[in-house]
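Quick one: structure below, then a few questions.
The complex appears here without one of its protein chains, the remainder shown in place.
Our next item is subunit A:
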Amino acid sequence: MLDWSIIARYAPFFVTGAWMTLFISVFGIALALLTGLLCAAIETAHVPVLRQLVRVYVEVSRNTPLLVQLYFLYFGLPKLGFVWSAEACAVIGLGFLGGSYMAEAMRAGLQAVPEAQRENAYMLGFTKAQTMTRVVVPQAISSAVPGVIANVIFLVKESSVVSAIALADVMYMTKDLIGMTYSTYEALFLLIVTYLVILLPISILGTWLERRFDHARR
């Protein structure tokens, strides 16, 4: 059913594609984490005007598809003079989308720490900074980790859309192989295997990290 010689011939292309997927994902997720951290900090600290802006950003980013965000960045914004490469667009797009998801996960983590603990820490003479670093953040991390990891996996999967702005990722290679040789089965086989190779380790690592950070249960 599968022609292994075709698979052997085209496997290197999928390795290249996988690197592109990983490259975009790593930078996109890093940007998403930074954005998320910033937004969560602004919301928790109740910074007046910025807080409303963050709310707007989160709603817009969560309620529009990545593909449309990418088309707008890649085809639309150059008309205003913002010309950027496809790679930059993909990273910014993924960061824009992921930032809101990360912000929600981190905010939920921070809110999971009961207010009473903060008050108790102040009462015991902790400064604001000490309360944050010694009491709130360690617990917030442990309850935010599962959400953050789910978002990481979600974003790697979402990165499959970047082939639409001509980046040679795994999906792009699949389409190319089907289009050039009609080797549909082999292409789909390579597609599934490549994504499993990328995503299974992340998923397993995620489960391990979740357990590692589950301070409440240890």
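In this section, a contact is a pair of C-beta atoms (placed from the backbone, for glycine too) under 8 Å apart; a residue touches a chain by one contact, two chains touch by 3 or more; residues count from 1.
Just so it is clear, contacts and distances are computed from a predicted model.
Student: If you look up the hidden chain in UniProt, what protein name do you find among "RNA polymerase sigma factor", "Cytochrome c oxidase subunit IV", "Amino acid ABC transporter permease" or "Sodium:proton antiporter"?
Tutor: When "RNA polymerase sigma factor", "Cytochrome c oxidase subunit IV", "Amino acid ABC transporter permease" or "Sodium:proton antiporter" are compared with UniProt, the left-out chain turns out to be "Amino acid ABC transporter permease".
Student: Identify the residue among A:R62, A:R134 or A:R212 that touches the chain left out of the display.
Tutor: Missing-chain contact among the listed residues: A:R62.
Student: For the chain not shown, which residue from A:L77, A:M132 or A:L209 touches it across the whole complex?
Tutor: Counting the whole complex, the residue in contact with the absent chain is A:L77.
Student: Quick one: which of A:F27, A:Y57, A:W84 or A:Y185 touches the chain that's been left out?
Tutor: In the full complex, the listed residue that touches the missing chain is A:Y185.
Student: Touching residues of subunit A against the unshown chain: what are they?
Tutor: On the subunit A side, contact with the omitted chain comes from 59-60, 62-65, 67-69, 71-72, 75-77, 79-80, 153, 157-161, 163-164, 170-171, 174-175, 178, 184-185, 187-188, 191-192, 195-196, 199-200, 203.
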